[in-house]
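Written below as structure tokens is the structure these notes are about.
A protein chain is absent from this complex, but the other protein chains hold their places.
Chain naming follows the written order as A and B, and within any one chain the residues start at number 1.
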Amino acid sequence: MIRRAAPLLSVFALLLVVWYVAAVWLNLDLARTLADDDATPRQIWLATLAQDRPLLPAPHQIIVEMWTSIFDHPVTSAKSLVLHAAVTAYAAALGLAIALVLGIVLAVGIVHVRTLDRSLMLWIIASQTVPILAIAPMVVVVLGNAGLTGVLPKALIAGYLSFFPIATGMVKGLRSPDPMQRDLMRTYSASGVQVFARLRWPASMAFLFPALKVAATLALVGAIVAELPTGAQAGLGARLLSGSYYGQTLQIWAALFMASLLALLAVALVDLLQLGLVRQRGGRL
Amino acid sequence: MAVDLVMAPAAASARAAASIVVEAADLAIAFESGGQRTTALEGVSLAINRGSFVSLIGPSGCGKTTLLRAIADLEQPTSGRLTVNGMSPERARLERAYGYVFQAPALYPWRSVERNVMLPLEIMGMAAAERRQRAARYLDLVGLGEFRRRFPWQLSGGMQQRVSIARALSFEPALLLMDEPFGALDEITRDGLNLHLHQLWRSTGMTAVFVTHSIPEAVYLSTRIVVMSPRPGKVVEVIDVDLAAERDLDIRESPAFLRVAHRVREALRAGHSYD
Partner (left out) sequence: MSAGVALLLLAIFGPLGLALLSRGEGWAARVATPLLFGAMVLAAWQIVCVGFGVPSILLPAPSQIVVAFGTHLSTLGVDFVQTVLRAVLPGWAIGSAAGLLAALLLDRSAFLRRGVLPLGSLVSAMPVVGIAPIMVMWFGFDWQSKAAVVVVMTFFPMLVNALAGLESTGAMERDLMRSYGARDWQTMLKLRLPNALPFVFTALKLNSTLALIGGIVAEFFGTPIVGMGFRISTEVARMNLDVVWAEIVMAALVGSLSFAALALIERAVTFWHPSFRE
């Protein structure tokens, strides 16, 4: 435990030091211009770490900002970071759920129906090389024109992004049983459904979970970016954008940290689900 | 009685020291993992003469590979003394005194067969023309001259292992260390390679240390067989192979051959290898 924690903590400490040095260095000009004429160098140094709109906020400023925006406002207030995080997380989760269902259904189809495999697989693979996120603003606006607003357009974008890793992962996973394992099922003259339920599906889990982690992160990115074009009122993307407009660096950093926390939480949740399955399977996926 | 199993190291060095290539005295090697100490080798004393072909045989876990790796300076002895050519294993390694052949060919897939054989020569700083010449010579020697432009993965397993032997020979070491080089091959391929290796050893006159768990292979190839037993790894017996120097594959059906094989099996049994 200590062997593992020591390097991590050292690197973390080093990062903090670098961050503080960088904050002082980057904010020095700002602190100088804002300081009183008779300010001592020491006062100016300290001021670099206490600016309202610093070029680079010090870590403790971000933590304080996060603390106040989480705990000092009611959850329903527009100033509450919890509200914004929840709005984004809701869209991402909804999108992920859509992607999970569609991705698995399509993967099952591709594995079992040759026509689907031949028609779709190339496009699914090719789409991973394309910056799909670029269509996010258009989807939001077009759906808005068609009368669809609120969480659904965001969820659709989040789902669209996370759909591809799930579909490709599941196709790989459902195809992962080796010929010997499949031949075994043949010797039992097992039906297609039996082969699926007893071989392909269990085997695909080792591929589903890694895909799910990637997909969860992408869903979050999708939801955040989907909040940019419409000038959404709530959500982490909206916080980033308004912070960017008004030069509220602390707000940007707090939103960014919150987004990272959400991503970590999502990955941890998938890990937890995976752990449950791993336990059931005697320690291996 | 085995001349090269020496219980008293002082006596060993008194004897013709120049003819001894590898000498171990009361060698012990232990591994530490997760707070648990496993003794891989204990009290191993042994001398290997110049020009001999010595096999280390024993069941899994008897430390035969560990002993070979210690000679190659790939493992560090916990106690005891070990010299190679009268030097520490590390000096011997840095002076490129031995060639090592692993259980798998360990060829680099991005290099052609020829460039694989030239790899140690590049590292040792040999001129390009000489490198090419050496590679050609030793690939011819293992019978793969015409495959030099191919890539390892385009060759069969047996051919790959022959390339790796050519690679070990290419810098002409006085000592060839082999760790179950044919263990992963089918028996027919293995027979062919045994014949090949025997002729190679006869023609070069080098010293060879060979780890195996096949009794016929050990008897066929060796001038001496060191039988080892597990938990902890120890030398049970050293058996001289008094067969003709020139051997073909048919010798394995001769009574003399079977007698030696029987002695090896008895020694293994005495070392509780079949328990």
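A few remarks follow.
What we mean here is this: a contact is a pair of C-beta atoms (placed from the backbone, for glycine too) under 8 Å apart; a residue touches a chain by one contact, two chains touch by 3 or more.
Since the structure is predicted, the reported quantities are computational estimates derived from the model, not experimental observations.
Within the set A:35, A:55 or A:203, the residue that contacts the chain not displayed is A:55.
The missing chain, though absent from the display, is touched by one residue of A:40, A:77 or A:119; that residue is A:119. Interface note for the absent chain: among B:100, B:182 or B:257, the touching residue is B:100.
By the touch rule set out above, chain A reaches the unshown chain at residues 4, 6-12, 15, 26, 55-56, 114-115, 117-123, 126, 128-131, 133-135, 137-138, 141-142, 145-146, 213, 217, 220-221, 224-225, 228-229, 236, 240-241, 243-244, 247, 249, 252-253, 255-256, 259-260, 263-264, 267. Interface residues of chain B facing the missing partner chain: 69, 72-74, 93-96, 98-100, 102-104, 106, 108-110, 119-120, 122-124, 151, 153.
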